[in-house]
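Shown here: the complex without one of its protein chains, the others still in place.
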Amino acid sequence: MIQSIDYFAIAPPLILCLVAGLVLLLDAFLPHTPRVRPALGFVTLGGIVAASAFLVAQAAAGRRLGTFCVPADLAASPRPGVQPAGAEPPCSFVVDQFTLIFAGLVLAAGIVVVLLSMTELATGAIPVGEWYFLLLCTLAGAVTLPASRDLVMLVVALELVSLPVFALTALRRYDGRASEAAVKLFLVSIVSTAVMLFGVSLLYGMSGTVFLADLARALTGPVTAPTVVTVGVVLVVAGFAFKIAAVPFHSWAADVYQGAPIPVAALLSVISKAAGFAGLILVLVTALGSQIGTWAPILAIVSALTMTVGNLLAMRQRSAVRLLAWSSVAQSGYILAPLAVQRPEAVSASIAYLVIYAAMNLGAFAVVMLVSRRAARNELDDYRGLAYRSPAAGLTLAFSLICLAGMPPGLAGLFAKVVVFREIVQGSLGWLAVVMAVNTVIGLYYYVVWTARLFTPAPDLERPVRLGRPGLATWAAAGLALGVAVLFSVAPQLVLDVAVLSASG
Amino acid sequence: MSWLLVSLVAVPLAGAAILFAPAMARRGPLRVYGLAVSGLTLALSLLLVATFDYSRSAQPQFEVDREWIPGLGLRFHLGVDGISLPLVVLTALLTFLCFVYLCWGTGREPGQLLAPDSGRPRALVFTLLVLEVGMIGTFVALDLLLFFVFFEVVLIPMYFVIAIWGGAGRRTAAIKFILYTLLGSVVLLLGLLLIWAQTGTLDMVELARAHGAGMARGVQVLAFVAVGIGLAVKTPMWPLHTWLPDAHTEAPTVGSVLLAGVLLKMGTYGFARIAIPILPEGAAAVAPWLGAFAVVGIVYGALACLAQRDLKRMIAYSSIGHMGFVLLGLATLTPTGMNAALFANIAHGLITGLLFFLAGAIKTRYGTAEMPKLGGGMLATLPRLGSVLSYTSYASLGLPGLAGFWGEMLALYSAFQPAPGLPRGLFLAFMAIGGVGALLTAAYFLVMLSRVTHGVPRRRAGASQGAAAAGHPVGVGAHGDQAAEWGDWPWNEARRPVPAGPGSGVSVAEGLGEAKEQREVGGRGEAPVEGRPAAEWPDEEPIDFLAEAGSGDSGTRPEPPRPGPGDLPDIRRYELVAWTPLIVLVLVVGVWPKLLLAVTTPAVQALLGATP
Amino acid sequence: MHIVYPSVLSAVLFSIGVYGVLARRNTILVLMSVELMLNAVNINLVAFDVWLGDRLHGGQVLTLFVIVIAAAELGVGLAIVLAVFRNRATVDIDRLRDLAEGPDEPYAPTAPASEAPAPRRELAETAVRSANSPAAQRAGDRASTGSRGSAGAVASPTEATAPPTDTVEARAETAEPARTDQVEGQAETAGPEAGTAEPVTGQPPPGASATEAPTTEPTVGEPTAGETTTEPTVREKTAREETAGEETAGEKTRATGQSADGGERVGEQPDTRHVRRGGKG
Partner (left out) sequence: MTDPVPPFLPPTGQEIVFLLLGVVAAGAALLVVTTKHLVHAALWLVLSFGALAGCYLILTAEFVAWVQVLIYVGAVVVLLLFGIMLTRAPIGRSPDLDSRNRVVAAIVALATAGVLITVVVEGFRGAYTPLEPGPGAAKELGSSVFRTWVLPFEALSVLLLAALIGAIVLSRTDIRPGAGRGADPGGAPPPEDGAQAVPDRDEKASPSLASPPTGRSGGK
C-alpha cells in the first residue's frame, strides 16, 4: 500500500458507488417486471441511507478526518513559502463540518429525488437501472465535492456531479424536449467547465500547487503577477456561476428545468446547485481568501443581477416549472449575497440559506410532480383550487411557496432571509441590501400569487386536474420536504448553529 | 402569571391548528368553535386586564423570556405594559365581535360568511384565528425580530381574507395591499437589522432603556427612516396610503373591521414602541417631517372623504385622516402627544370598527354602499341602523363626550407645545391645519349623514314613479334622473334580478311618513317592491329593536319570498350583539377618558423619560 | 524555454475556442470548439508543471484527467446529440427552441381553446401548438431581421400549393436547404380548419398522407409532438400567417403545417416529396 486510506472517511461516496454498481447488476440480472422498478428504488434508497448513516457516524466522531494526504517525502513544495516546514501535509479528502453539512444536504435531497423518481419511473418510459445508477453517481460526486481539498479532485468531482445529469436529463429518449434540454445543459456545462479549468490553470501557474490550503498560503501577501490571479479568479467564478445559474450564465435554467423530468429538475435545482456552491465556497473562501478584495465585489454585482433577473423573469412565467426555475435562479442570488460580504464568517449565512432553500424547494417540486401527472402542461392555472381538491398537496405547496417567499408562517424562509440580510447589513453593503429588499418583494409577489391560486376555486376548469394516485413515493417525498421545512421553521437554530461552527475549514 | 401572555397567543394558534382535524370539516360545530376560541381569548385578555398591576404600568408585566433561536439572537420575549394592554384587549374584543357577527344568527345572511353554501367556512375561521395570533403577538412582543415575525404573520391571512371573501375588485385590492405592506415590511426589517447591527441586541426593553445610546445620529436617522417607512405603510401615512381605500372597500365586513380596527394600529404602535423610544435622535430629526405628512394626511383624508360616494371608501379615507391625528400626536414627541396617539388609536379602533360593521350591514342590505344609491332617509326606513350610524359618525367626527374627541383634541393640544428641540412655529402651523382638518372631518361626516340617514328616501319614491309609469324593470327607467347624475349603476347589471313581470317592479310610493307608518303597522306583504333584497334574504328574520323582535310581526310573517315593505331588515340580533359592546365602549371611553389615559401615561413617560 | 510561449499559445487557442462556441450553430462544431478550449487549458497546465518542477506533477496529472474528462464528456455529448437528432432531425442549436422563452410569454392562456370543438380541443390545441413553435419563430425572425436574405428568393420557386379547393395549402420551407428536412406548416387557427387538422392525430400511413400530410400534423401521435409548449397567441399566429402570406408572393397561404419535431422519419418524407413535386410542377 503506497498510501494509507481512511476508509471510514470515504465511506459515504464509496457506498454510493458500490450501490450504483449493485443497482446496475441487479437491473441486468433481474427480470424486467413492473415489480422490479420499485425494488431498485428501494435498493437505491438503502444505499443513500447507509451513506447517511456513515455520515452521522462521522459527525458523531466529531473530529476532522483527512485522507489521501500527500506523502511526506513529496510534501515539500519547490516554491518557498508555499509549504512551510513542519506543516501537516495537505490532504485531498477532508471530512469536517463543512463537508458534513453539504454531504448531509445532498443525501437528504437525494432521498427526496429518489422518491420522486420512483413515481416518474413507475410508467416504464425510462430505463430504471440506468436511471438509478446515474443518480447514484451524481450523488457520489456531490458528496465527494465538498470534501475535496485540491483543485484536481474538485474538478473531477464537479464533473462527476454534472456528467450523469446530462444523461439523466436525456433519459426520456423519445421526448424531443428532454433531448433539447439535455443538449442545452450539456453545452453550457462543458463550456463552463472549460472556462473554469482555464482559471484553474492560471491559478496553478501562479501558485505551483493545486491544494487549496497551499494555494491560500501562496497567494497571501504580495503576489508576483496580481493581474493573472485576478483573471484566474474571475474565470473560476465564471465557471461556477454557470453551475449555480447565476447571471449572466443563467439562461439555460428554465429551458432545462422544463424539458427535463421533474426529479432531474429538482436534482438540478438543489443537488447540483449545492455542489456548485460548495465548490465556489471552497475555492473562494478556502483557497482565495486573500483575494477577497477581487472577488467579493464581483460576487456582489453578480448576486444583485442574479436575484433581479431571476425574479423579473419568474414574474412573467405561466408554467410552474419555469417559474420554479427562475425563482431558483433568484434564490441563487440570495445565497450568493453573503459571500460578497468581505467577512469569512458570512459564509455560514450562505450555507444556512442553501440548506433551508433545499428543503422548501424540494417541497415545491414534489407537489409540482404530483400535479404534473395530471395536468399536461403544468401551468399555474392548473393549480387553481388545489387546496380544495387535495388539501395535503395544496397546503404543502402553499407552505413551501410561502417559505420561499420568506414570510410567516413560512418562518424558515424568513429566518434564512433575515440571516442573509444581517450579514449584508453588517458587512455594510447597503445597496445590496436594498436591492435584495426590492427583490424580496418581487419574489413575494409571484409566490403569493401562485399561492393564492391554490385557494381560488377553479371556475369550471376545462381540464380539471385531479390528483389521482401518483404513488406513495411522491407523497412521501413531499412529506419529507415539508417536515424538514416545518422543522426549520420552528427550530432554525439547527442549521444556523451548525453553520456557524463551520468556518469552512 | 407569565403563562397568560403565552396562552393569549397560543389559544388562537391551537384553535387554528385543531381546525386541521378532519372532524372539524362539518359546519355545525364550526360556528360555535370560532366563537369559543375567540371568546376564550377575550376572556384571557380580560383576565389580563383584571390582574394587571396598574401601579407599575410603565414596566412590562407578565414577561416571558426564552431563548428561541440563538443563532439569530432571537428571543421569545413577551410582555405587556400600559401601552400594549389596551391594544391587546381591543384586538381580542374586535376579533370576538367579528366571530359574533359571523357565527350568531342563522348563518344565512350574506354578511355571515359561515353560511353553508358560501364555500369555505373552515378556512375563514382558520384565517381569522391566525390573524388574531399575529395581531396579539405584535402587541406583546418585546423582541425586535419577534415583533417583525408577528407583524408579518398578519399579512397572509389578511391577504386571503381580502382575496377570497372580498368584493368584486378583490384581486387587485389584495395584491395592492400585500405589495405595499410587504415592501414596507422589508424596509422595516432592514431598519431593525440596522439597529441590531449597531447595538448588538434585539431586546426592546433594553433598547428603550438605552435610548439610542451606542448609535450615531446618522445611523439613528437612517434607521428611523427605514423603520418609519415600514410602519407608515401600515399606518398608513399620507403618501403611502393608496393601498388602504381599495383594501377596505373590497374586504368583507370582518376584514374591514379588523383591518381598520387593529391592523392600522400596529403601525402606530410600532412608532410608539420602537421607533421613537429606541431612536430618539432619529425621531427628533424626522419628527417635523412626520408631523407634516400627518397633517397633510388629515386634510387629504378629509377632502378625499368629501369626494367619495362609496360609504366604505369614505370610512377608509376617514381612517387616513384619523391616523393623521395619531401621527401628529406621535410627532410631537411629548407624553401628551403620545398619550393622544394611543388614545386616538383605541378610539379609532372602536369607532371605525363599528363604522365598518355598519357599512357592511348597509352594503348587504342595499347591495351597494354607494351613498347616492342608498337614497337617503335611512332614519326613516331603518331607524335603528340609521341611528347607530349617526351615533358612530358623531363619535368619529370628534363630538365631545364620545371617544373620538379626546384623541383629536389632545393631539392638537400637544402640537401646541411640542417637545423641546422641535420647531414650535412649525407645529403651531400643524395644529392650525389639523384644526381645519378636524372641521373638514366634521363636514364630511355631516354630509354623509345628510345623504344617507336624513332626508326623504328618494330611491324608493323614484322607483315607484318610474315603475308605475312604464312598468319598467326597476332601476333602469326609474332612476333616470339619478343615472344622469351619477353615471351608470354597476349594481344594476350585476345584481338586479330580472323582474318576473311588469307588476313585480311596482313599488310602494313611500314617503317618510308612509314608511314610518308601515313599520308601525308592521304591515308586510301589502305592496310588492323590487325583488332583489327579498331574494337575497329568503329567511330573513329582522328583529326590531330588542323587545320588538317578537312583538307580533313574527306571527304574521308571510312565507318567503316575502315581498314586504320591511324589505330591508333593520338591525338583527347578531348584529346587535356584535355592536353593543362597541357602542357602549365608545361612550364609556368618551366620558371617562381617564380610564385609558391612566394606563398609558406612566408607560409613555417611561418610554420618553430620557428624551432630552 | 520561456513559459510565455506556451501561455500565449494557450490564450490564443482558448480565444479561438470561445469564438467557435459563440459563432457555430452546429452542435458538433461547438463540441470541437470546446475541445480546443480544453486543449488550451492542457497546454497551460503542462507548461506550468514543467516550469514549476512540481514534484507532485499536479499539472500534468490534471492534464491527463482533463483529457479523460473530455473524452467522457464527448461520449455522453454525442449520445445526446444523436438523441436530439433522432427526435428533432436537426443538430442546430438555433433551432432547438421548443423550450425557449417565447417573445410574449404572458400569453392569453386559453386563446386557442375557444376555437375548437370542445371534445377534441385538447388535441387540436396540441397540434396547433406543436405546429407553431419553431416555424413561427423562424418566420418571425425572418420577417423581423431579414438577415437571411436568401429566404424569400429560394422559397418561392419551391412553393407547393394544393388545389384551391382545399381548405389548406401546403408550403415547404425550402428557403435554406438544411431547413427542408422540416416540413413547415401551420394548422389553421380558425375554427373549421382546426377541425380538419385534428382528426388525423394518429400516425398516417406514410404514403397516404401525401397530399394532406402537411396540414394534418402527422406527428401528433409522437411522444414528442404533443408536449411542445411554446404558446402562441392567436394574434401572434395570425401575424405569422401574414408573414407567410407575404412570402408566398401574394398567394393566399392560409395554413402551413409543420412537424415541429421528429417529423422526419414519419411524416416528413412523403411531405417533402410532395412538396418537391409541387415545386417542380
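We call the chains A, B and C, going by the order they appear; numbering starts again at 1 in every chain.
The rule is simple: contacts are C-beta pairs under 8 Å (C-beta built on N, C-alpha and C of every residue); 3 or more make two chains touch, one makes a residue touch a chain.
What you see is a predicted model; the values in this text were computed from it and never measured.
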Subject >> Visible chains that the absent chain touches, using the contact criterion stated earlier >> reply: A, C
Subject >> Touching residue (missing chain; options A:M206, A:L380 or A:A478) >> reply: A:M206
Subject >> Full-complex contact with the absent chain, from A:V36, A:V231, A:A392 or A:A491 >> reply: A:V231
Original post:
So that we can see where the missing chain sits, which residues of chain A does it touch?
Top reply: 2-3, 5, 10, 17, 20, 24, 67-68, 70-71, 74, 92-93, 120-127, 130, 133-134, 137, 140-141, 144, 152-153, 156-157, 159-160, 163-164, 166-168, 170-175, 202, 205-206, 224-225, 227-228, 231, 262, 372-373, 375-378
Original post:
If you put the missing chain back, which residues of chain C would it touch?
Top reply: 1-26, 28-29, 31-33, 35-36, 39, 42-43, 46-47, 49-51, 53, 56-57, 60-61, 63-65, 67-76, 78-83, 85-86, 89, 91-94, 123, 126, 145, 147, 174, 176-182, 201-203, 220-227, 264-266, 268-269, 272-273, 276
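Quick note on the criterion: only the chains that are shown with their structure count from here on.
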**OP:** Using the touch rule from the top, work out which pair, A-C or A-B, shares more C-beta pairs.
**Re:** A-C
Original post:
Roughly how many whole angstrom separate the Cα centroids of chain B and chain C?
Top reply: 59
Original post:
Whole-Å distance, chain A centre to chain C centre, using C-alpha means?
Top reply: 31
Subject >> Between chain A and chain B, centroid-to-centroid distance (C-alpha), Å >> reply: 46
Original post:
chain B: which residues touch two or more other chains?
Top reply: none
**OP:** Send over the residues of chain A in touch with two or more other chains.
**Re:** none
Subject >> Interface residues, chain A side, partner chain C - complex >> reply: 70, 74, 76-79, 150-152, 155-156, 159, 163, 166-167, 170, 173-177, 179-184, 186-187, 190-191, 193-195, 197-198, 200-202, 204-205, 208-210, 254-256, 258-259, 313, 316-319, 376-377, 379, 381, 462-463
**OP:** Using the touch rule from the top, collect the residues of chain B that touch chain A in their complex.
**Re:** 68-72, 74, 119-120, 123, 130, 134, 145, 149-150, 152-153, 155-156, 159-160, 163-164, 174-175, 178-179, 182-183, 186-187, 189-190, 193-194, 196-197
Subject >> chain A residues touching chain B - in the complex, by the definition given at the top >> reply: 352, 388, 402, 407-409, 411, 414-415, 418-419, 421-422, 425-426, 433-434, 437-438, 440-441, 444-445, 448-449, 452, 455-457, 491-493, 496-497, 499-500
